[in-house]
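What follows is a structure written as structure tokens; I'll ask about it next.
Shown here: the complex without one of its protein chains, the others still in place.
After this line comes subunit A, so read on.
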Amino acid sequence: MKPTFDFEKPISILMEELEKVKLAQEKTKVDFSATIREIEAKIDQTQHNVYNNLTGWQKVQMSRHPERPQTLDYIEMMCEDFIELHGDRTVKDDKAIVGGFATIEGKPVMIIGHQKGKNTKERQYRNFGMANPEGYRKALRLMKLAEKFKVPVICLIDTMGAYPGLEAEERGQGEAIARNLLEMSVLKVPVLCFIVGEGASGGALGIGIGDKVYMFEYSWYSVISPESCSSILWRSWDHKEKAADALKLTAEDMLKNKLIDGIVKEPLGGAQNAPDQMAATLKAQILTDLDELGKKKIEKLITERIDKFSSMGVVNEH
């Protein structure tokens, strides 16, 4: 096994060793089962050691794993039906944000999320998950549609940021995101948000105002990427590890700072290691929350939603 990241090397070394022993056993017909069990135990222990002690930067790397499941994968794995809806009705259909009506265990939902694409061609088609204003406006159109038919909204967030392009500015990237923040805070249906990968600044927040906001275990969420932070503060990308620590962008830190409502645990080694298991966990979380939120009066839900975001921030008064 070739490790994706440097910090996974100890695991891949053990895995190679295991393969060798297994091969030797097959060829020589000598019983190495004790050794095999020993190595397997070591692998297990090393995996726990590695994945439970990841630094901020290592979690950022995990969040960008090329095989990490994306919105359409989760929809495929969680939903019985999915009717994808396209377009903002004004300019075009943004491919970086997808969405539509779906059912989960028979319950109707509106699912909206970033789609980065998996190979070079797809990534270009999806603009690497960096939406233009049309993407945010499509998302809002879908949310208003969900509100009209009293269907809860689920947002899956995974973006390096809103696209910083010329046309994006012309068509009001700032206004599009701002409008979503305002409208989502008073949307008259339950809203659940999950940072499933990268949560970079306004591009993430633009579909990130929810009654419950969760981060996946190996995701990150902040106002800026560690690379950009490093280049602004230290004039080079070399300090991205330091920047990742300083930004306190991990799920653990975000929860500790009361900026999110919870953490969704990932399979050992990350979502890409067991996508089905990841989708099942996500689905269970969604069902639990929809059940709980569905019991509340919508006015109360909106008041609590606004109060939650209004309480974020640390100031001194004297």
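The rule we apply is simple: a contact is a pair of C-beta atoms (placed from the backbone, for glycine too) under 8 Å apart; a residue touches a chain by one contact, two chains touch by 3 or more; residues count from 1.
Here, contacts and distances are computed from a predicted model.
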Protein that the absent chain corresponds to, by UniProt name, given "DNA-directed DNA polymerase", "Acetyl-coenzyme A carboxylase carboxyl transferase subunit beta", "Oxidoreductase" or "Branched-chain amino acid transport system ATP-binding protein": "Acetyl-coenzyme A carboxylase carboxyl transferase subunit beta"
Selected residue (touches chain absent from view) among A:I39, A:A102, A:L249 or A:L293: A:L249
Contacting the left-out chain in the complete assembly, out of A:N52, A:T120 or A:N316: A:N316
Selected from A:L18, A:M110 or A:I177 as touching the chain missing from the view: A:I177
Contact set of subunit A toward the excluded chain (per top definition): 160-166, 168-175, 177-179, 181-183, 185-186, 200-203, 205-206, 208-209, 221-225, 228-229, 231-234, 246-249, 254, 257, 259, 305-306, 309-310, 312-318
